[in-house]
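Worksheet: one structure, shown below.
Removed from the display is one protein chain of the complex; every other protein chain stays in position.
Note that the chains are named A, B and C in the order they appear, and that numbering of residues resets to 1 at the start of each chain.
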Amino acid sequence: MLSMETMQQHMASLFPGLIGVRLVEMTPERVVGELVVRPDLCTAGGILHGGASMAFADTLGAIGTVVNLERGKRTTTTDSSTKFIGGAKVDTTVIGEAVALHRGRTTQVWQTSIRTREGKLCAVVTQTQLILD
Amino acid sequence: MLSMETMQQHMASLFPGLIGVRLVEMTPERVVGELVVRPDLCTAGGILHGGASMAFADTLGAIGTVVNLERGKRTTTTDSSTKFIGGAKVDTTVIGEAVALHRGRTTQVWQTSIRTREGKLCAVVTQTQLILD
Amino acid sequence: MLSMETMQQHMASLFPGLIGVRLVEMTPERVVGELVVRPDLCTAGGILHGGASMAFADTLGAIGTVVNLERGKRTTTTDSSTKFIGGAKVDTTVIGEAVALHRGRTTQVWQTSIRTREGKLCAVVTQTQLILD
Partner (left out) sequence: MLSMETMQQHMASLFPGLIGVRLVEMTPERVVGELVVRPDLCTAGGILHGGASMAFADTLGAIGTVVNLERGKRTTTTDSSTKFIGGAKVDTTVIGEAVALHRGRTTQVWQTSIRTREGKLCAVVTQTQLILD
């Protein structure tokens, strides 16, 4: 299995690096990351942009899938659905926790909850990953 | 109504500015934007990251809603669901077209199709915007 | 290709038969059906139950997929997302129109719009169908 450090380095020049996703835990059952709500991740009013929330979650759910892939398999997200529940303020940090709802041969389903440090739920993202040869 | 130029400037220091959303058309029925698939918007393999697609679409749909808001009203995205259909390669440009499926008093529903310049469909994002006082 | 009549008969003893889905058009690009809003398809207040709307749409989108399947292939719905937009009253008829957003080798994406006879949009359902050997 890829180490968390390797995964972190791998992302550095990609989109998760641009937004600043920092991995905190990476197991086959659970992936946790942190994201600092920088001003350039916000929408009007100093609130984390919905698109940044979805990108953060998408990253964690995809990593969770990759961690579970058999050698030689690939994955692609086919669906993602998000419920936005509460805002996260600029200059705070949000925590994303992705857990597997399903890890099958043809699909995996991961659900990511994004919370403030105080535990307030901001968004829930559920995504389907297709497993490809 | 806000002009497209004002909206573009307004976004410059926010998340849509970070990813490089460029507005091309902005009417109450339709919002069109372009996004250059920069390397730092990609996932492994030089393909536009799903999170960047969702952020791009979320931006266009939210702008469409704002264009239709009565004075003094605000909006927030409550739901967004995405079907990922095809990849967009690094250094190409994708076009996002958001159209209103519903413009009501309490909610608006916008659907954004992201396509390559050649017209190949990459993703379809449907989002619900709650209208607040 | 299966005829529409054969498909209609095939559904008679299944869930689409229980709720009364009637096929009106069935081509590889588009499937149209009608549903009478019977009292036992409603929720409180004499309005078509959201679950009945979703079941109606799911049926049409799945049929659209089946019409496009190569011989020997099967399909299963992996994802379905619905935006509820307006109510349909008891004793009226709603029309569902499913169109293909994507018809690929591994997945198909169908979107169904449910409208009243007067053309008022009630719901939009977008579903992903996985194609299996």
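Basically, a contact is a pair of C-beta atoms (placed from the backbone, for glycine too) under 8 Å apart; a residue touches a chain by one contact, two chains touch by 3 or more.
All figures in this text were calculated on a predicted structure; none of them were measured in a lab.
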Note that subunit A touches the absent chain at residues 79, 81, 83, 85-86, 101-102, 104, 107, 109, 111, 121, 124, 126, 128
Could you list which residues of subunit C touch the chain missing from the display? 10, 13-19, 39-44, 49-52, 54-59, 62, 76-84
List the subunit B residues touching the unshown chain? 78-79, 81, 106-107, 128, 130, 132
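What we mean here is this: only the chains that are shown with their structure count from here on.
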Pick same or different for copies subunit A and subunit B, depending on whether their interface residues overlap by over half. same
Chain centre separation in whole Å, for subunit C relative to subunit B (CA means): 28
Distance from the CA centroid of subunit A to that of subunit C, rounded to the nearest Å? 32
Intercentroid distance (Cα basis), subunit B paired with subunit A, Å: 20
Two or more other chains in contact with one residue: find those residues in subunit A. 78-79, 81
